[in-house]
Structures are given as C-alpha cells and as structure tokens.
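Every protein chain of the complex appears in place save one, which is left out.
Take a look at chain A:
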Amino acid sequence: MSTVRLSYPIPSNDFIAAGEASSNVKKILSQIGIPAEKIKKAAIAMYEAEINAVIHAGGGVADVEITAGRVVINIADNGPGIPDLELAMTEGWSTAPDNIREMGFGAGMGLPNMKKYADRLQIKTQVGVGTTVTITVNFA
C-alpha cells in the first residue's frame, strides 16, 4: 500500500473536540483493514497523547503516517515541557488540575498507558519549549 499521511490540529483547552483526531485515525485504520487489536493499541495511545496535549500544553499538532507495516503517530506541542520524565512515567503521578480530574482524566495513567499500548514510544521534551511524543504501533 502507498503511505498515508494525515495531519490534525489539536485545539487548545477544547474538551469537546479532544479525541476527534484519534477517532478519525481509528476509522481510517479500520477502513484499510488493519487488525482490530492493533487499531485499539494505536487509538488508545494516540487518544491519551491527544488528551495530554489539550490538558497540559494548550493543544498541538498530530501527524500520522500509515505504511503497510506500521502506524507512526507524532504529537507535538509548544507547552511547558516535562521537567522529570521518569517521574511523569510513574503510574498514578499527575500534575493535572482539579477541573481535569473532574472530567475523568488526570489519573496519572496517560504516559504509562501510551507506553503500554505503543510498540515503541519516544518522548522528546524540553522545559519551556514543548514536548513531542512519537508512538509506533506495528501491524505484524
């Protein structure tokens, strides 16, 4: 198959629109005929990254590349960055404000869930500059 490239803006502080990009990618992967369990892995990891960009970083951009063997999802923001990435990877550790917790997020499972479902997770982050999360899910 030819490479499919998709790009989505992730709007800032818009809890209604959050998840639309992940939903669209899930739909496209399904149309291509990718196995359901692989789609679920990619969808959950991307959704968590998308929610994180909304919650912590004032939105960002999602770029997705689908090839025959895998999907690579790149989510970049210009937010505050993550000062201690190791700590941020700890299950249950969260800096989300109360209003986000009231929405059912901010349980400190976002990054751990991305790691759990991605076959490869790369995080580049710099305080005051932003964070880029790259999620790879292999189809085979």
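Things worth noting here:
Basically, a contact is a pair of C-beta atoms (placed from the backbone, for glycine too) under 8 Å apart; a residue touches a chain by one contact, two chains touch by 3 or more; residues count from 1.
Convention: contacts and distances are computed from a predicted model.
Going by its UniProt record, the hidden chain of the complex is named "DRTGG domain protein" among "Biotin transport system permease protein", "DRTGG domain protein", "Ion-translocating oxidoreductase complex subunit E" or "Heptaprenyl diphosphate synthase".
Within the complete assembly, A:Met103 is the residue of A:Ala68, A:Leu87, A:Met103 or A:Val129 that touches the hidden chain.
In the full complex, chain A contacts the hidden chain through residues 15-16, 18-19, 22-23, 26, 36, 40, 43-44, 47-48, 51, 91, 103-110, 112-113, 116.
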